[in-house]
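The complex is shown incomplete by one protein chain, all other protein chains being positioned as in the whole.
For reference, chains read A and B in written order, and residue numbers begin at 1 within each chain.
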Amino acid sequence: MISEKRTKIEKSKKRSEQIAFGIFRAMSILVVGILFFILGFIVVKGISVISWDFITKMPEDGMTKGGIYPAIIGTFCLIGGSILFSFPIGVMSGIYINEYATNGKLVRFIRLMTNNLAGIPSIVFGLFGMSLFVNTLGFGDSIIAGSLTLGLMTLPVVIRTTEEALKSVDNSFRHGSYALGASKLQTIRRVTLPIAYPNIITGLILSIGRVSGETAPILFTVAAYFLPKLPHSIFDQVMALPYHLYVLATSGTNIEESRPMAYGTALVLIMIVLILNLLANALRRYFSKKVKMN
Amino acid sequence: MAKIETLDANLFYGDFHALKNISMQMEENTVTALIGPSGCGKSTYLRLFNRMNDLIDSTRITGQILVDGEDIYRKNINVDELRIKVGMVFQKPNPFPKSIFENVAYGLRVNGEKNKSYIEDKVVQSLKQSALWNEVSDKLTKSAFELSGGQQQRLCIARALAISPSVILMDEPASALDPLSTAKIEELIHELKKEYTIVIVTHNMQQASRVSDYTAFFYLGELVEYGQTVEIFTKPKLKHTENYITGRFG
Partner (left out) sequence: MPKPFYKKLFEKIIEGILALSGSITSLAVLLIVIFLFKEGLGLFNRSPISEGYVLAVNKSNPISKIDANLVKQIFDQEITNWEKVGGKKDSIILFHLDDINSIYTEAQIGENLENLPTCISNVVDSIGGIVAFVPKSYIKSDFKGKVIEPVNITPKEFLLGKEWYPTAEPSAQMGILPILLGTLWVSLGAILLSLPLGLAVAIYMAEIANARVRNIFKPIIELLAGIPSVIYGFFGLVVIVPLIQTVFNLPVGETALAGSIILAIMALPTIITIAEDSLRTTPRSMKEASLALGASRWQTIYRIVIPYSISGITAAAILGIGRAIGETMAVLMVTGNAAVMPHSFLEPVRTIPATIAAELGESPKDGLHYQALFILGSILFIMTLIINLTVEYISSRNKLGKR
């Protein structure tokens, strides 16, 4: 090949690489920019609304004044209720899949079903929860109906997290334990789970983030449009932050006047998700450091 | 002028000093074997010549490497062009998931060759050179994965030859192959020596003695001994080298 031609080719290779990489970089920055814009927008608009009263008072004046206390409490009730259901069952399920199930076909089938469950849209969970928990089992619109629906929805996340965490435990630990005469269950309880639990915890925290923000599953199972009091039992309805934001944004009595409340609610909701995220990341880092030191 | 000249080269992976003050020369149309225990830096050294180490974050290189008298680590050198001049064959056969023909044509295509008949000629010529033509002439459009391991490795050699390099680097090219395929590759190296300068890493002493003109013995990142293969294998200057090549070595 003639060298002049080569130089030209190399130049055009270089140029197309620069253009392509430039585009990719720009697009990546755009995506990150979008996130910061959304977060920034909500923070800027919402920060002035947030006050002690805002998070500890009942809504007033057709939800254009006052606070969002019952919605915050409601969301925490739903978080609590759903993890009470999904954590134990999900973790047990993960243990079964990774430690007990030996039949490859069975495992594959369970995984397939878990993936399918994970792919079902949240509104379908809402329909299902309404049909089973609210109507058939007669719970009515209640914390228990909403929690079970949300719990079911987060199950796949919990199961997968547990599975991944257990899978990353080196087999030599298990064998070491067996060699000392420990049974399978003892090995899981005293060796495998303690090693895996940092990763499990991290995953669980992220799943809480998901529960706190879901709206569609609670629309017809628990969420109250306006209910300025706290629940007394698990069979009571509650307000919830995401649904409250939806109401404020689209169907309040006076949408214009309740805008600030909506910004405030959005910010509180984002703060919860953000804190959970940071917590999970911090834990991940903390645990990985600890492992390194050992 | 030596084909490849190394002047006081050092390489660090982060804090790890992987190559220490290496200086040596390789002549045109010779085969140089790099030997030494696993982890002593043979591959690292070989990959200096086509700047493959650049791909690894946190490597730092000092000293000079000259190919045809040109410092290949100088500022505005075109690395792609260097890699056309200095071809490479890897330890495990790594054909692309493309047809046999496209594998060999790949280097031409990415380097802007559009002339169809030129590409065809070049592919056939390279396959012949790598002694693969007779086995694949009737299935050029088949996937390269359908070939046996030894054939795949010769395909990778053909792929390297197609862009007309003048240096060929081989990193344990036969280590993943059966004895028969290994013999074929060694035969091939003999043929290729006439036109190319070859640097080959091997952990097989017999192979080194069979195929190479010069041998360099590496240990813990240092070049311990370097000289004509016959010399190294019959009367090594250092006890260390002797222990290694006679297999009395940990």
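To be clear about the criterion, a residue touches a chain if its C-beta (ideal position, glycine included) is under 8 Å from a C-beta of that chain, and two chains touch if they have at least 3 such contacts.
Note that the structure is a prediction, hence the values are computed from the model and not measured.
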Contacting the left-out chain in the complete assembly, out of B:Tyr13, B:Tyr73 or B:Phe90: B:Phe90
Contacting the left-out chain in the complete assembly, out of A:Thr7, A:Thr253 or A:Asn281: A:Asn281
In chain A, positions touching the absent partner: 13-14, 16-17, 20-21, 23-25, 27-28, 30-32, 34-35, 38, 41-42, 89-90, 92-93, 95-97, 100-101, 109-110, 112-117, 119-128, 130-132, 135-136, 152, 155-156, 159, 183-185, 206, 209-210, 212-216, 219-220, 242-243, 245-246, 249-250, 259, 262, 266, 269-270, 273-274, 276-277, 281
Sites on chain B contacted by the missing partner chain, in the whole complex: 50, 52, 55, 57, 80-81, 83-84, 87-88, 90, 92, 94-97, 106-107, 110-111, 156, 159-160, 163
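Criterion: only the chains that are shown with their structure count from here on.
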Averaged-CA centre spacing for the pair chain B and chain A, given as whole angstrom: 51
Chain A contact footprint on chain B (complex, rising order): 78, 80-81, 110-113, 164
Chain A to chain B touching residues, read off their complex: 1, 5-6, 9-10, 12-14
